[in-house]
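In this view, the complex is presented without one of its protein chains, the others remaining in place.
== subunit A ==
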Amino acid sequence: MLHEHHPLIGREIAVRKVTPLNIRAVADGARFVLRIDPAQAAQAAKAFGSPLPGKIGDVTVSKGRLAVRLGPDEWHLVVPLTEQEAIETAFAKLYATVPHSLVDVSHREIGIAVEGVAAMLALRSAIAFDIGGMPVGTGCRTIFDKAQIILVREAEDRFRIEVWRSFADHVWGILDAASREIALGI
């Protein structure tokens, strides 16, 4: 019998010190990988019902729908579970006129929210580029220790990590270790 395994559910890392830090799994959503000719992206945005970011690395959030442009022809979409079917239907209709690929990867990934003044410090422990230089409202695919993640900067001190569930425990372990160091002030 198949069981849905969600390794991070109900887990939380919280540091309540001068440098507060809160790390938790975010509410599950439906996730899609959209590949489409960038010249036709406006059509896809119509089917998606929200704007798609026009520049690589940009993020749009509207009505609880998150869209990150990862590459010249690739978008990562996170939407509330209740809207999954509507979006699939809309894109299926679009398929007749505009060739594209919309792949449901909801069960492949887990979202982790890293929030607080020390969020950047915790992430820096395993991400090699300058996160401080990353403007708010941008996102990119990158490497967290050895695991590939999608990192979105939602606010000055709030980040969202999208990671494959098989890597989630590893990422969580590193965040846990980093947060212990932050809690102890070392």
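Structure notes:
Note that in this section a contact is a pair of C-beta atoms (placed from the backbone, for glycine too) under 8 Å apart; a residue touches a chain by one contact, two chains touch by 3 or more; residues count from 1.
The rule is simple: contacts and distances are computed from a predicted model.
Per the UniProt record, the chain missing from the shown structure is "Sarcosine oxidase subunit delta", taken from the list "ABC transporter ATP-binding protein", "Sarcosine oxidase subunit delta", "Zn-dependent peptidase" or "Cupredoxin domain-containing protein".
Note on the undisplayed chain: of the listed residues A:A92, A:I143 or A:A177, the one touching it is A:I143.
In the complete complex, the residue from A:A42, A:A128 or A:A155 that touches the missing chain is A:A128.
If you put the missing chain back, the residues of subunit A touching it would be 56-57, 70-72, 74, 128-130, 140-143, 148.
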